[in-house]
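For this depiction, one protein chain was excluded, whereas all remaining protein chains were kept in their positions.
After this line comes chain A, so read on.
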Amino acid sequence: MKIDEVPQDHSSTYGGHCKLVYAVDDSGHYLTAQSDGWDAEAFATQLAVAELEAQEQAALAQWRAGQASPLRCLMYRYRLDELGLSQATGLWQWRIRRHFRPDVYRRLPTKILSRYAEAFGLDVAELVRYQQEPA
């Protein structure tokens, strides 16, 4: 990559930051340069974020309709999947899937809820409150 080919696409995914990249001058010597975004990369990032947001919205609708516990929605909101949530909480995936059922969720002890709260970075009181009331 030549120094004048370093992309400057002002990608919103960079949040106003710049990345450092290595690029060559006309005689092929390496220099460093800053890049404030690349459309190709931003497209890929945004697609991944959009996918998670769509999953979160679907899970939120299920939670509101009483068909699922809040855990599924929160899992996507905090950019986890079942495997990631299992690793972060130390709970088996089948247990997590079971906890996605609203009736099971309402009976969960605070001890289990606090493991979810820690994984999401939330106050456990919030998860306890969701046991009594809908979203």
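Simple rule for what comes next: contacts are C-beta pairs under 8 Å (C-beta built on N, C-alpha and C of every residue); 3 or more make two chains touch, one makes a residue touch a chain; residues count from 1.
In this text, contacts and distances are computed from a predicted model.
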Seminar exercise, completed: Record lookup, UniProt, unshown chain, options "NADH-quinone oxidoreductase subunit L", "ABC transporter, membrane spanning protein (Oligopeptide)", "Peptidase" or "Quaternary amine transport ATP-binding protein" -> protein name "Peptidase"
Exercise. Which residue among A:Q8, A:Q46 or A:Q67 touches the omitted chain?
Worked result: A:Q46
For this session: Tell me where the left-out chain touches chain A, residue by residue.
Result: 1, 12-24, 28-30, 32, 34, 38-41, 43-49, 51, 78-81, 83-84, 87-90, 119, 121
